[in-house]
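Missing here is one protein chain; the remaining ones are kept as they sit in the complex.
On to subunit A.
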Amino acid sequence: MSNIPAELKYASTHEWIRDEGDGTFTVGISEHAQELLGDMVFVELPEVGATYAAGDDCAVAESVKAASDIYAPIAGEIVAVNEDLEDAPETVNNDPYGDGWLFRIKADDASEIENLLDANGYQAVVDED
């Protein structure tokens, strides 16, 4: 059974998003997603300062199995990326909700997060996989 923390929001495309309380949101991929992809070998992150609309592909998680697009769950500007993943992509496998975060985005409209799934809603997506 894969871990789905209750305090996070989720996209149906398997990203999680955490409200940092200052208008910025941290994004990563779920434990279920990293299990599906297998060992991560490269993570291609967006540029700090780049802006995206909700649903834009903004990063790539490349595993032993496949290259998989990561989508911006909400619109905004990238304010930080997890540079440690450059040398240690396996952190996404080992700690997907912690040190394996991908990027932080400053929301254009923080209310967009209400459109995302809660843990129960995401559980239903996982159950369908």
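Rule of thumb we're sticking to: contacts are C-beta pairs under 8 Å (C-beta built on N, C-alpha and C of every residue); 3 or more make two chains touch, one makes a residue touch a chain; residues count from 1.
Keep in mind that, in the parts below, contacts and distances are computed from a predicted model.
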Which of "Cytochrome c biogenesis protein Ccs1", "Arginine ABC transporter permease", "1,2-phenylacetyl-CoA epoxidase subunit A" or "Aminomethyltransferase" matches, in UniProt, the chain that is not displayed = "Aminomethyltransferase"
Across A:D19, A:E62, A:D95 or A:E112, the one contacting the chain not displayed is A:E62
Would you mind spotting which of A:P5, A:G23, A:G38 or A:G55 touches the chain that isn't drawn?
-> A:G38
Residue numbers in subunit A that touch the chain omitted from display | 38-39, 41-42, 44, 62, 64, 66-67, 90, 93
